[in-house]
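Before I ask anything, here is the structure I am working with.
One chain of protein is taken out of this complex; the other chains stay put.
Labels run A, B, C, D and E following the written order; every chain starts at residue 1.
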C-alpha cells in the first residue's frame, strides 16, 4: 500500500504535499525481520505500473525477498495518515478497495515455491478483512503452509473501518481454531471479538483455540503522542510480561507490527519466551521513535533496551 | 480528483514526496472562469471525508461556487503525473475507478437548482468515459440544460486509457448530434473518432453534428517541454485562427481546459470570434507557464498577449 | 495579515524559507465558525494586488464570505512568528503599520449590507489598537450593529506592542460600556486594564460595564510548548467553568480566537452556558494541536472532547 | 530589504512558502565586490530586530563590511518576486514604504568614518526614489564623498513603481551633473529620462552631464527566461562593447548590479576599459545563472568567460 | 559513494540542504542493467556503518545484487555536485580519498564467488585511479575474470582531478592490452591518453590494443544544460553510429554510464551492433532527463526512442 502523510502535524485539509511511503501490516513485519538479518519474503500482488514497482522497491531496499510478488490488477491500495498531536487523534483514511491484491485469486500464487524453505507464515486479520477473495487466499495459504510443516502466526489486527465485529469473529475463529500456532492480539480484541472473560484472557484464548502461543500487546493512550505500551506471551502454562514503556511517539503506525516481528525473531532465534517478549516489546517501543511504518532499528539497540540498558545517550 | 506529482523531474520510482493538488478537466475550466470574474459552479460528488472537503476547498479558494457538490460515496479519484523532460514524456497514471462521482446516479443531483440562472453547461468527454452511470448523468444534464435554454459546450477530450475509440464514438456522437452548441476538439479526434476527411475538418464536424460552433486546438510536440500550440474557431461560415505559440512548458496539464475556458469567456463577454480565439489561445499559452492544472493567470495578462503585447518584461 | 514563520524551531536569524499563511484575530474566528457550518463574513480592506487576493483566497478556502472585503491601499500587514521551544519563548515581530485596513476609513464600508441578516458582530481590541482610523471604524460598526439589533461581541486582546495600557483602557472602556453584549477577556486584562479587584473579577466586569456575558480564558505558561488552559463564562449570576487542559502545543497562535469562536458558536446554537464554555475551551484546546492560526478542527471532535471523550485513539 | 520568492514557478496566489533572502541594488554590488576579494562597505539603516540583524548577517556572510549600518526605525523593506516563465513575466511587488532606511536622516550617518579610505562611492537611483529623506542622504553622501576625493558611481536604475519620470529626471540630473564620475544606465533611460537623441546616446550623456565614464547595459527580452544581454562603456572618446550573451536565466534579479560591480572591479583593478566592459558583461551574464540577487560567481570563472573561454564543461 | 547536491541551481556556497544519493560510475551501470531486467552484481567495500548500509540499500532498491559487497574500513567516499546553468558549468568536488573501497585489498574479495555465472565484468578507469590498492584490485579481477572466461568491459573514464595523464596512460594501456574485450571511450581520451591520430581513431584503438569492440561517446557542450550527444561502435571492420541528440539536461551525471550499460545490454541480448549503439545512445540521451546518477528509464521507452519513435507525448 501507498501511505500518504501530510508533513509535520498538518491536517489533510492543509496539505499541499504528502510524504509518500509504501507499507502495510505484513510488509512491516517483513522489513523488520530483514533489518535484523532474517530471510523474509513478502507475498502480494501489485499493479504492473510504476507505483507497484515503487512498492516492490521499498521492500527490496530494506532487504525483503520480493520474488514472489505478482504484477497485475488495477491499483495499489492507499491510506492517508494524519498525524495527531495532544488531544487531536491521528486519523487514517483508507482507500484500499479494489487493490490489485484484494482482487487477486488464490490460484494465481505459486504456493509451493512461496513456502519452500520457510519456517513461519505470518498474516494479519487485515488480509481476510479485504473481502472474500483475500479470505480464500489466506485460507489456501494456511492449508498449504500447514501441509508443508510451516508454522503459522496471526496478528488479529481488527480494523473496524474494514469489517464488522461479526464478520471478523466468524472468519478469524476459523483461522485460529484450525491453523494458527502463534496468535498475536490484545485484550480488547480478545474480549470483544472472541468473548474472552474479564479475567484469564490468555488462558481462555489459548485453550479455546488450542493455540501454542498467544502474545498480547497492551497500549494505554494518554494523548496522540504519549502511550504506555508493553507485551506479554502465554504458552499455555506461564505468562511472561515485558517492561512497560511510556513512549513519546514520532510515528505510531507499525508499533504492533514491530512487536509481531520481535516475537517471530525471538522464537526463530531460540530465545526464551522471557527474552522473546522483552525483545518484542523493546522493538515495538523503539519503532515509535522512527518515522514511517517500519521498525528501522538495529537489533543491537533493541537488545540493549530489552536488557534494561540506557539507550538515549548520544553516541560519539 | 487528487493529483499527485513527484517534485521537479523526479520519476514516480524516485518520489519520496508528492505535491498534492485537486483538479480535473471541468474543474479547471471552472477555476479559470472564476479567476476572470465569472460566476462558475462546479457539479460533482466527493466522498464525505477530508479528501473530499480538500477538493471542495481548492475550488472555493479560487472562487468557484461549490454549493451543488454532493457528499458521499467511497473515494476521491486520483491521478499521478510524472513530469517529463527532453525526450522523456510526461506520464499519467489514472486511479479513478469507483470514485464517488463515477458511482453517483443522475437522480442524486438537483438539476433545477444547478441550472438556475446558468448561461452555459460545460462538460468533457472524460465524464461519460467513466462508465454508464456518468454517461447517464451527462445525458440527464444535457436534457435538463436544453430544457431550460442553457447552451451546452463539450470538450471531446478523448482518453484512450479510459475507453476505446468505438465506445467513445458512439457515446460522443449522441451528445454532439443532440445537445451540443459548442464543440471543442482537435484534428486527431475529429479524424479518428468522427471520421472527418483529411481536409475540411471543421466544415465536416459543423455540418455532420449541426454544431453552432466548433473550436479546435492544435499542438505539435517537439519534446516534453517544448510544444507549438494554437487554436481556431469555425462558425459554419468562417474559420478564425489564433497566433501560434512555441511554449516552453512549466506544466502541461490543463492547457486544453484553459483554451475551453477562454472560448466560453470570449463568447460570454460578447467578444468577436476573432477576439475569442485569440483570447482562448493566449490563455492556453499562459497556462503552460503556471504550475498545476489551473490557468491562474489574470485576464489582463491574457488580453495583453492576445493583443500581441510584449509580456515577459519584469514588472517593477 | 500575512503570517511568516520559519520552519520547525528555526529562529528568524536562521530562516532561509518562511511558511506563509494569512490570518488575524477576527479572521481566525470567522474561519472556525465557517468550519463548523456557520455563515461567517469577514470585513476588512486588502491591497488590490496578489497578496491581498491571496489573503481573500485563504478565507474563501475555508468557507468564509469575503464579499464585503474592500480592495485598495498600500500594503498587507505582516507578522513574523518565531516558534519557541522549552524555555525559549515564541516571538512575534509585527510589521502591520500602514496596512490597507489600518489606513481605511469608516465611510468606505457599506455597513447596511455588511450587517444584513447578521446575528453577531465580533471584533477584538487589536482593531482599534491600530490607530484612530480603525478606532472610528470600530465605533461606526458598533453603532450600526446596535441600530440593527445585531449583538456585539468583543475580545479585549490587549497587545502591548501596539498601544499603551492607558490608550487601551480609554478606548476599550468606551466600547464595553456602550456597545458590547459579550466580552471575552482574561484576568490579567481585567485587573491591569480595567482595575478589577483581586477577587470577584467577573462580577466586577459584568457590573461595571453592564455586560450581559463575560467570558474568561485562563492560561498558565509552563514553557514554550506546555500551557494549562481553561475558560469560564459569567452571566451576571452564575459562573461556569470548563475543564482545565494541559496542552502540548503545536502552534500557540489563535488559541484565544478559537475560544471566542466556540463561545459564539455555543450561544448561536442555543447551548447552555455550561455547554458553551465546555465547547469553547475544548475548541481552544484542540486549536493548539493544529499548525497555523486557525482552528481547523471538526465540530464532532470538539464536542467529543467537551463531553469528556477519549480523543487520542487512532481512528482506523 | 527582505526578498520573498515563491518556490519554483509558483505564483504568489499559490505560495504556501517563500524563499527568504536579503538583497537590494547597492547591497548586491557590495556582495559581488566582496566575493571577488575587494573591500566593500554597505551603508544603510535596518530595524533593531531580528530581521534587521538577518539582513546584516547575509552581508557579513559574503564578506561585506557592515560596521556602518545603523539600527533603529520601524521596519525592513520587503519585495516579493514571482518568477515568470515563457510568456508570463516575472512580477515584483514592492512593500518598502516607511522602511528604517527610507525614514532615516542624513545626519544619523557618520560620513567621515564611512568614507575613510574609500576609493568609490556607489549608489543607485532607487535610493533617492524612496523619498525626500533618502534624496537628502544621497546628496549629503555625494558632497562628503566629493570633498574627500572619493569618486562617485551611479546606476540610474529607474523604477516606475517608485516615482514618476518627471521626479526622477529632476533629481537624477542634479546628481549626474554635479557629482557623478561614472554613470551606469541603459538606452531607454537615456532617451526617456534624459532626452538623449536616437543616435549618439553615449556622447550625449557624456557631454551633457560632463561624465568621465558612461556604462550601458543592453537587454533584449525574448521571454521570461531568455534574454540577450551585453554592455558598453564610453569614455568621452571611445566606445567599448562587450560580446552579446543569449542567457537562459535562473534568476533575473541583480543582473544589472552584477554589471555595475564588474565595471567598478575592472576600473579599481586598472583593467583597460575594453577588459572592464568584458568583465562586467561576463559577470552580468553569469549572475543570471545563480539563484538569488547576488553575483555569487568566482572572479576566475568570469575572467574565463570574458576571455571567450568555454565554461560549461563539467569540472571533474 | 555518497553524492551531495544543493537543491535546484544553488551553489555550494548557498546550500542549506543537500540532496543525498548514492552512486558512482560502476554502480550506475549496474542499476541501469537491473532496471532493464538483467542480473547485475556490484562489488565494492563500504564502511560498516549506516552510510555504508544506505549505499547498499540504494542498489538493492533498484534490484542490484549486493551480496558481494564487503563491510569495513573508515569511510564512504563523497562527491559534491553543483548543478550548472547557462554558461556556469556544473562543478564536482571530490572527497573520496581513503574510502573503504580505496583502502581495501584484492585479497579481501572472493573472486570465485563473484564471477560465478557472470558473462561480463565491467570496470571504469576511475577504479585504478584511486590508488595502487585499487589498481591491484582491478588487475586481480581482470585476471580472475579472464581465467573464468568472463568477458571484460572497460570505460576509460579519465578524471583529471584523480590522476595525471601519464599515470592514467601507463595503467590503462596495461588493462586494454591484456584484458579488455570491450573498450568504451571518447575521442579526447583516445587522442590525449592513447595518442590516437587525428583520423581513424577507432581503427587505431582497435588495432593497437587488440580490442574486439571499441565504443565511443561524443558530446558537444553548448552550455551547462544543452549538449549534443551520440555514440558509435567499431568492431574492427565496421563503424556503427547512432543518431545525434541535442539534449536539454535535467542531470548530466551518469550519461556515459548509461551508454556503457546500453552497450552491454545490447550485446548481452544479441542485438546487432547497429541496434546496440542505437539503444546505448538512446539510453544515454534519456538518462539526461532523469534526476540523479542512474538511468531510471524503462527499456520500452529506450527502444522506442532508438527506433525513432515520438516519445514526448503525454501518455494518458
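What we mean here is this: contacts are C-beta pairs under 8 Å (C-beta built on N, C-alpha and C of every residue); 3 or more make two chains touch, one makes a residue touch a chain.
Computed from a prediction, not measured in an experiment: that's the story for all the values here.
Enquirer: List the neighbours, among the chains on screen, of the chain that has been left out.
Expert: Answer for the hidden chain's contacts among shown chains: A, C, D, E.
Enquirer: Which of these touches the unseen chain: D:60, D:191 or D:208?
Expert: Per the contact definition at the top, the residue touching the missing chain is D:60.
Enquirer: Just to verify: which one of C:132, C:161 or C:207 makes contact with the chain not shown?
Expert: Among C:132, C:161 or C:207, only C:161 touches the chain that is not shown.
Enquirer: Which residues does subunit A use to touch the chain missing from this display?
Expert: Output for subunit A: 245, 247-250, 285-286, 288-292, 296-297, 301, 305, 310-316.
Enquirer: Touching the hidden chain in the full complex, which residues of subunit E are there? Just list them.
Expert: 4, 11-13, 15-21, 49-51, 53-54, 57, 74-76, 78, 80, 82, 91, 93, 95, 97-98
Enquirer: Just the residue numbers, please: which parts of subunit D touch the chain that's not shown?
Expert: Against the missing chain, subunit D presents residues 57-58, 60-63.
Heads up, the rule we're going with is that only the chains that are shown with their structure count from here on.
Enquirer: Touching both subunit B and subunit D: give me those chains, sorted by label.
Expert: For subunit B paired with subunit D, the chains in contact with each are C, E, in label order.
Enquirer: Since subunit C and subunit D are copies that touch, is their contact same (over half of the numbers shared) or different (under half)?
Expert: same
Enquirer: Find the chain most remote from subunit E, comparing centres computed as mean CA coordinates.
Expert: C
Enquirer: Which whole number of Å gives the spacing of the CA centres of subunit A and subunit C?
Expert: Here subunit A and subunit C have centroids separated by 44 Å.
Enquirer: Between subunit B and subunit C, what is the gap in Å from one C-alpha centre to the other?
Expert: Centre-to-centre distance between subunit B and subunit C: 41 Å.
Enquirer: Subunit D: which residues touch two or more other chains?
Expert: 11, 13, 16, 91 - these are the residues of subunit D that touch more than one other chain.
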